[in-house]
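Supplied in structure tokens, the structure appears directly below.
Just one protein chain is left out here, and the rest sit where they should.
By written order: A and B. Residues from 1 in each chain.
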Amino acid sequence: MRARSVTLQVNGQTHYLKIPAGQILVETLREALDLGGTRNSCDIGMCGTCTVLVDGKAVSSCLTLTAQVENKPITTIEGLSQNGMLHPVQQAFIDHGAYQCAYCTPGLILSTVALLDEQPNPDDVAIRKYLAGNLCRCGSYVNILNAVRACRTLDDQSRSV
Amino acid sequence: MSFDFLQPDSLSGALEALAAYGDEAKVLAGGTAVVLMLQQRLIAPAALINIERVPDLNYINLKPEGMHIGPLTKLRDIERSTAIQEHCPLLSQTCGEVANVRIRNQATLGGNLAEADYASDPPTTLLALEAQVTTTSVRGTRCLALQDFHIGFFTTTLEPDELITDIFIPACPLESRMTYLKYKSRSSEDRPCTGVAALAAFDGKTCTELRLAVGAACEVPQRLPNIENMAKGQTLNDELVGEIAAGYAESIETLEDIRGSAWYRTQMIRTHVQRVLEDVRNGHR
Partner (left out) sequence: MAIGKSIPMLDSVARVTGTVPYASNLKLPDMLVGKVFRSNVPHARITKLDVSAAEQVPGVVAIVTATDFSGEGPPNLHFGSTYQDQPIVAADRIRFIGEPVALIAAESTAIAEQAIDLIELEYEELPAVFDAEEATQPGAPQLHGAFPNNVLRHSKLRHGDIEAGFAAAVKIIEEVFNSPAAQQVSLETQVAVAQWKDNKLTVWTGSQSPYTVRRVLAAIFDLDLEDVRVIVPPLGGGFGAKGNIRTQPLAAALAWKVGDRPVKLVLTRAEEFFTVTKHAAKIVMKSGVRRDGTFTARKITIFWNGGAYASSSAHLVPAGMLRAIGPYRIPAVRVDSYGIYTNLPIAGAYRGAMSSQGVFAHESHMDTIAHQLGIDPLTIRKKNLLHTDDTFATGEQLHDIHFVRCLESAADGLGWHEPFQRENGTAKKRGRGVAIMMKNTIANSSSECRITLDAAGRVTLFISTVEMGQGGHTAMAQIAAEALGIPVEAVSVQGPDTAKTPPDTQTASSRNTQMMGNAVLDGAASLRRQLAEAAAPIIEWLPEELSVADGYVFVTSQPQERIVYAEVLRRNNITALTANGKFSTNVGKLDSETGQGISTPDWHQGAGACEVEVDTQTGKVTVLRYHSSSFAGLVINPMLAGLQNDGNVIFGLGASLLEEIAIDAGQITNPNLSDYMIPSFLDIPVELKNVSLEAEGSSFHGIGEMTLPPVAPAIANAVYDAVGVRIRDLPLTAEKVLRTIEEQNDHAR
């Protein structure tokens, strides 16, 4: 497979990489950058464990060629906490026990961050609809809903990425 | 997999590249379909032409005669566009039903149309909206009505060297009511088992025009003008609604897949055509 040089902006850092030309973003993140919080569970964009934010928007990194996102700001779960402090959404997930095996959790947290950026005070219907593309096999949905509801009271500064 | 990865930054560059590679190239827009097919080894193109950098293909332009939407416009942007929500809510509603928010953030309207997936929502609605698709190549430009563009099972009339360069939706009649019903037989995250889009114009209680398209239950979205005409000049009473629903159910050849058998889809066409008509009758906008 042909190699390709790409410049990636991930979590505020610039990386100069040489990767197989057709590599998908989730593989680059996990293999070249050792960012294991982004996962690939279904290969087809259905489960959401591969969710990353590109320019603040949630996308499936298993359906994105790394070459497509050169020079675009990418945020993975590892980029959410600042200076060792958890992001308020991460804290809310802990406070409400919004996970079990936690394999889906990074994707859900990032999707929640993107949701709240768009809609700071979504109602339950909006929350369920927005997060419906992130599957949780353990079935933590009730606690996840509670965690996201709790984030609605946060001020703008602490919430955005 | 080994392919050339091109990223033209002009339309002419993109068209020349397409002309050079012919059907050895695959156009990459949002990528949700193409990357999936690459990963599943369903395609092995010699080149991927990423057209995301081609300028002036991502737009929503409102004109008196209708709306022009660029092929690179993301489904999510259509979903959230206040202009479209106001002037053509059927389209924003439909695009908001597609897959999940991540897909909608990446997938483009042009890409969706080029794929011609039967289990998809926008083509059905665009058919009801009488959309026109403009395609361009080095050889020139042509404009086709959607039903002449999307002609079969995953089949369009797009030539290997052509790009979709515009989607035009004529202005909807004043006082028209419209809705899209996406029936999912399994999970909420399922593709449609049957999709029905309707647009009806009214003069008081009298229907002056009905456009009703059915998709996902058949190989290509379909309208049935003869049956639509039954509504012209009539009130959409229960009996007429039933007749129209039966007409669609009886006339459309349905297919079978994991979401339902052909028999089931015929029932779903009947049920959902009826429900959609009841919705527009009751003032849904």
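What we mean here is this: a contact is a pair of C-beta atoms (placed from the backbone, for glycine too) under 8 Å apart; a residue touches a chain by one contact, two chains touch by 3 or more.
Note that the structure is a prediction, hence the values are computed from the model and not measured.
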Could you tell me which of A:Val10, A:Ile77 or A:Ala114 touches the chain that is not displayed? A:Ile77
Of the residues B:Gly30, B:Gly195 or B:Gly260, I need the one that contacts the missing chain. B:Gly260
Residue ranges of chain A at the interface with the undisplayed chain: 1, 20, 30, 34-39, 41-44, 46-47, 49, 76-78, 80-81, 86, 90-91, 93-95, 97, 99-106, 109, 128-129, 131-145
Applying the definition given at the start, please give the residues of chain B touching the unseen chain. 183, 185-191, 258, 260-261, 264, 267-268, 271
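Assume only the chains that are shown with their structure count from here on.
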Can you name the residues of chain A that touch chain B in the complex? 1-2, 4, 21-22, 24, 43-46, 48, 51, 57-60, 62-65, 67-68, 111, 114, 130, 132-135
Would you pull the chain B residues touching chain A in the complex into a rising list? 1-3, 5, 7, 28, 31-32, 35-36, 38-40, 48, 50, 52, 76, 99-103, 105-106, 188-189
